[in-house]
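This part shows subunit A:
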Amino acid sequence: MTLALLLAAALAVACVVVVALPFLREPEPESDVLVELDEDERRRLELLEARDRALASLKELEFEHRTGTTSDEDYRDQIGPLRREAALALQALRRESGKGRLDDARN
Partner candidate 1 sequence: MPELGRAALLVTLGLSVYALVAGVAAAHLGRRRLARSARNALIASFATTAIASVVLLAALLRNDFSFTYVARSTSEALPTAYTISAFWGGQEGSLLLWLSMLTAFGAAAVSLNRSWAKDLIVWVVPVFAAVSTFFAFLLVAVASPFATQAAPADGFGMTPSLQNPYMLAHPPLLYLGYVGLTVPFAFAMGALLSGKLDERWLIATRRWTLFAWAGLGIGQLLGSHWAYVEVGWGGYYAWDPVENAALMPWLAATAFLHSVMIQERRGMLKVWNVLLVILAFSLSLFGTFLTRSGVVNSIHSFTQSSIGPWFLTFIVVVVAASLALVFWRLPRLRSPTKLESPISREAAFLYNNLLLLALTLAIFWGVVYPMVSEVVRGEAVVLGRSYYDFFLRAFGLPLLLLMGIGPLIAWRKASLRSLLTTFRWPTFAALAAGVTLLLLGAGSSLPGLVAYTFSAFVIATIVMEFARGTRARRALGAPSWPAAFGSLISRNRRRYGGYVVHASIVMLAIGVAGSSAFDSVAEAKLARGESMRIGSYTLVYRSLDERTVSNATEIRATLGVTRGDRDLGTLEAGKNAYTVEDQVSNEVGIRSDKLTGEDLFVIAEQIDRDGSVYFRVFVKPLVNLIWIAGLVFLLGSVITLWPDRREQRRLVARASEAGIPATP
Partner candidate 2 sequence: MARNASPARLVIALSVAGVLAVFLLYTSIAGGGNPSLAPSELAGRKGAVQLAGLVVGPVRGDAHDGGLRFKLKDINGDSRTTVAVLYAGSVPDLFKVGRHIVVDGELKRGTFVAEPGSMITKCPSKYAPKQSGDESA
């Protein structure tokens, strides 16, 4: 009975310590701010996703064409728009990162 209560008390104390740990470790941190994506970064992430999507689609299309799952006709219809999509995403990214570098330089 008492042993159980002692253990329970120890457990509660241990949990409080674990929860307080981030504050105990860094009583006065340089920064207490969470890493957050700003609008530019979020936009860049979306562009990167669009780029990867287009590239993955291209790769898959090439392979499916090679295996014969995708017919020559469908392949011809799709390769153009996909390439354009990938190129657009890459272009937009280049523009963005150019802007980003300018921002960095200004800071």
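Keep in mind how these were chosen: all candidates are chains of the complex that A comes from, given by their letters.
Points to keep in mind about this one:
Basically, contacts are C-beta pairs under 8 Å (C-beta built on N, C-alpha and C of every residue); 3 or more make two chains touch, one makes a residue touch a chain; residues count from 1.
In this text, all values refer to a predicted model and were calculated from it rather than measured experimentally.
Of the numbered candidates 1 or 2, 1 is the chain that subunit A touches in this complex. Every residue of subunit A that touches candidate 1 in the complex is listed here, in rising order: 1, 3-5, 7-8, 11-12, 14-15, 18-23, 26, 29, 31-37, 40-42, 44-46, 48-50, 52-53, 56-57, 61, 63-64, 66-71, 73-74, 77-78, 81.
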